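Shown here: the complex without one of its protein chains, the others still in place.
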Amino acid sequence: MSESTHAHAAPHHRNYVRIWALLVVLLVISVAGPMLGVPLVTLITAFGVALVKAYLVAKNFMHLDVEKPIVHAAIGLTLLIMVVLYAGVAPDVQKSAGQNWKKSDGFHYVSEAAKGGAGQKGHDERARGH
Amino acid sequence: MAHAAHPEALAAAPHAAPGGSFFHRYLWSTDHKVIAFQYMFTGMAMALIGAFMAYVFRMQLAFPGAAVPGFGVVSPGQYNALVTNHGSIMIFWVAMPVLIAGFGNYLIPLMVGADDMVFPRLNRLSYQLFLVSALVLLASLVVQNGGFGGAWTAYPPLSANKNYNLTPLGSSLWVIAVALEFVAFLLGGINFIVTAMNARAPGMKAFDVPIVVWTIVVASILFMASVGPLMAGAVMLLFDQLAGTSFFNPFRGGDPILWQHLFWFFGHPEVYVVLLPAMGIVAEVMTVFARKKLFAYKTVIGTIIATGVLSFFVWAHHQFVAGIDPRMANVFTITTLLISVPIAEMCFVYIATLYGGSIRLTVPMLWALAFIAEFLIGGVTGIFLGASGLDVYLHDTYFVVAHFHYTFFLIAVIAVFAGITYWFPKMFGRLMNEKWGKIHFWGTIAGFNGVFIPLFFLGAAGEHRRIFDYTTIPELGRPELQALRIFATVSLLVLLAFQPIFLVNFVRSIFRGPRAEKNPWRANTLEWTAASPPPHGNWAELPQVYRGPYEYSVPGRESDYWPQDEKP
Partner (left out) sequence: MSAHSIATTRSATGIPTGRLAVWWVLVSEIVIFGGVLVSYVMHRLGHPEWAAEAAHTNTWAGAFNTLVLLTSSLAAVLAHQAAERGEGPKAARLLRLTVLGGAVFLTVKGFEWTHEIQAGFTLQAGGFWSYYYLAAGLHAFHVLAGMVILLWVAASAARNRHLHRVENIGIYWHFVDIVWIFLFPLLYIAK
């Protein structure tokens, strides 16, 4: 075990502090971008940067780039499975209305909660005529 | 990577089990064989409880309102709790522990030529967590207001709202028990996967690994990759039950369909999680007792993996009438019909394995053959249900119940008996009685079919599930239909009456059966080269492998089998 870690050649170590600095710069961009208020810019900076940061951490800190293919396959398949989950469930859960139905307007937020408190009030609200 | 055998051999001197006391040897051991028995015996005990529940609710269905001997009069709430916990127990606390954790723990190190699992202490922790989950589930049955009665699928709002389910304590304990069981199997799965991937004997390539190891490993990966969303969902359900959130409460912005999707996204791969190891066991038994190599081994590996992948794409066939987008229903119909193909192909491969073989109808072989024969019924009826148009009528009827028992019973009972009767000599160093084994076999098969064939007809006649008394419903209370229900219940009594034969045979043989040699079945796989039973550490000198596991009746050889570790 300790013996087999010597199989890692020193070359795979990189300048971790430089990569960290890059990550911090990206973080700044991802906070500054959304402050402009332009949705496309927000998308690219906040979420695009997240993808880049995750890639950098996975590649450089987790050394995923020099890891064996079986690990790439396992992680890649798992992420694909999450895409399948989204694709199969979103048609039902993401929509608030369909061809013949509409979700009820039962969305109670802070104002309700601050007024009436939380808890299982479903049946009471039904009784009040929703 | 090649490893010199020498350093391992010197280190692997067999020693007695760690520590002398009963506690250390049988309750606190890290030996994979002991842990395997812990899982198996716990699973068998839970099976008795689950079977008792089936007895009670089937008696209620056949003779509504009459006091059931050993239980009393069944109230509607109790009926729901019995049905719910029968299903939950049989899947999570019988099929999974026995097939995956029991056989997996016992067989994987022995079949890959290792001295134990790669993480023995994590293995022990996995069992202990599992035991806690079983105790929590049993506790849920005896708390105030009784056990959870919202079906093993636990759909909200019934499961989330204590004003609907009327079992506030039981519901939450049930969710906690299931979540704990998931964690136990996630931890256990790591051991199975990593041991099979990494700890193989020198010379054992991937395609030299026996099918049952492949199936258990693929099943563990399937479980690991599918249970996450339901773990998330279980936490959400628990919060809805206890913390006043409304993840699934439609009156406050939640969505009950989300739970259904999260549940079945796991629930469907789960059935393959238990099916694959069962088919693996059947493969091992059939090759040994047909004295023939497995037909198309590499194709079977591909099929196992393809089934696993496809199983992620079919889940919403459980939700055809739940109000999902009908266009998605079309998609799921196609994928569901597609997934019948690889499993059917595996059945054909097994039959092809028999062709030209020298078949010995021992008790394990009888169980394996019964699995294939009965599975044709289970599989074909699944196709009816997978077609969304027909499912509109059949959903939630007894047709579904009969279909899944024609798969689950085979998985959790028939394949398990095949495995136990086959590996018994290795596990206990003795032989079971063949004659009584055959009597038990025929009684079980006759009883099983007698219970579930009538249920297909009842389902087609429109009998819906989870109703505790059909005689009050005009269309369903007709005498002909009630006669079918009574026939099914009587068959269950017959089925249950034959099980003590197995129990007596099992226990007596452990203590008084004729002693077994190392390899009484003359099989190829590595476990048969260890002593019967194997000592702690399994071998004095860990084996080397020179060939695949199915070299039976190789032309030109005198012997009709060729052990994997025999030098060429």
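Going by the order they are written in, the chains are A and B; count residues from 1 in each one.
We take it that a residue touches a chain if its C-beta (ideal position, glycine included) is under 8 Å from a C-beta of that chain, and two chains touch if they have at least 3 such contacts.
As the structure is a computational prediction, the values presented were derived from the model and not from experiment.
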The one residue from B:Gly50, B:Gly149, B:Gly233 or B:Pro563 touching the chain left out of view is B:Gly233
Spell out the interface residues on chain B facing the chain that's missing from view.
-> 1, 3, 8, 11-12, 15, 17-18, 30-31, 109, 114-121, 186, 189-190, 193-195, 197-200, 204, 221, 224-233, 235-236, 239, 243-247, 252-255, 258, 262, 536, 542
Chain A, residues in touch with the chain not shown (by the definition above) | 1-2, 4-5, 7-8, 10, 13, 16-17, 20, 23-24, 27, 30-31, 34, 42, 46-47, 49-50, 53-54, 57-58, 60-62, 67-68, 70-71, 74-75, 78-79, 81-82, 85-86, 89-90, 93-96, 107-110, 112-114, 118-119
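Here, only the chains that are shown with their structure count from here on.
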Find the geometric centre of each of chain A and chain B from their Cα atoms only, then give the gap between the two centres in Å, rounded to an integer.
-> 35
Report the residues of chain B in contact with chain A in the complex, numbered from low to high.
-> 157, 161-163, 197, 221, 225-226, 229, 244-246, 249-253, 255, 257-258, 261-262, 265, 312-313, 315-316, 323-325, 327-328, 332
Please name which positions on chain A make contact with chain B in the complex.
-> 70, 74, 77-78, 81, 84-85, 88-89, 91-93, 98, 101, 103-104, 106-108, 118-123, 125-126, 130
